[in-house]
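The structure under discussion appears below in the form of structure tokens.
Heads up, one of the protein chains got dropped from this complex, but the rest are sitting where they should.
Up next, chain A:
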Amino acid sequence: MDKTQSFIKECLFTKSFDNPNKPIDEDRLHETLLLMPTDGGQTGRLRRARSSLKINAENIKAQGNEVKHPNYRSVNKNSKIAMRDFIHDSRKASMEAKRIAADRKIQSKAELRQYVKDNNSVLYERLPKYDAFLPMYKDFWVSYMRDILDLSQDTQVGSTPKLNAEAALMRLSMADYNGSRLRVTHSKNKNMIGIEGIVVWDSQKTFIMIVKGKLVDEIKSIPKRGTVFGFQIPINEEEALEYSILGDRFKYRSVDRASRKFKARRCDDMLHYVLQEN
């Protein structure tokens, strides 16, 4: 019996067996068993450090998520405040412009614009202008949508585009609607039906839109709940694909929506949508 075996017997077997000699007596122990000194976990630590230095897809992703804006919170908060201020301010400006129009009995939009520009340049700056937002829809959003749906070429008038209808719907559910032109086609609140505008901001529970008015353009915030929004994606000069957003199931920010897994739910809350007045 060599030295190792006595060490094992004294230090290990005494703890796990009533009779520490039992495995040795039963010949269960190898004669040439070696015990090595440890380095106190040094190698393991080194190996881990080395693997973390290696570049692979997982590593990059994990690091990317960790990188944050240094003062992310305050930036986020400030942007929210700025957005709110913008909405309130443009609302007030629209009201003021309307009042001026009523006072001066101005009937047309161009006339009112000119009058405000000449007499009250501060107010003119504050007025929301539909035309300023129009390129956002025309130049960016429409081509973005056509990109998403692979409709870069115009289809012939009267023919159906080459499009997998299901895949198209799925892509549309993940798309970004900032800059889209939406129309309230159905709503629990009858007064909202028919409002059409360009989305300035797609928040969690509302669409903030700029709406073209007769005299002044206005910023409106339309709740998604209980509302159906329709929109069109032009496929050629004459025709367009028509889709609608069911606001009740769309109550997520666009950031969250991109990676979200949607689930069909019980649609009792959408009863208003089926029972429409004809």
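Operating definition for what follows: a contact is a pair of C-beta atoms (placed from the backbone, for glycine too) under 8 Å apart; a residue touches a chain by one contact, two chains touch by 3 or more; residues count from 1.
Note that in this section contacts and distances are computed from a predicted model.
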### Message
Not counting the visible chains, the remaining one has a UniProt entry; which protein name from "Ribosome biogenesis regulatory protein", "General transcription and DNA repair factor IIH subunit TFB4", "RNA-binding RNA processing protein" or "DNA primase" does it give?
### Response
"RNA-binding RNA processing protein"
### Query
For the chain left off this view, which of A:Gln5, A:Asn120, A:Ser203 or A:Gln232 is in contact with it?
A:Gln232
### Query
Of A:Lys9, A:His186 or A:Lys220, which one is in contact with the hidden chain?
A:His186
### Given A:Gln5, A:Asn120, A:Thr206 or A:Ser244, the one touching the chain that is not displayed
A:Ser244
### Message
Suppose we count only contacts with the excluded chain; which residues of chain A make the list?
### Response
130-131, 134, 138-140, 142-143, 146, 160, 163, 165-166, 168-170, 172-173, 183, 185-186, 196, 212, 228-230, 232, 234-235, 237-246, 249-250, 262-268, 270-271, 273-278
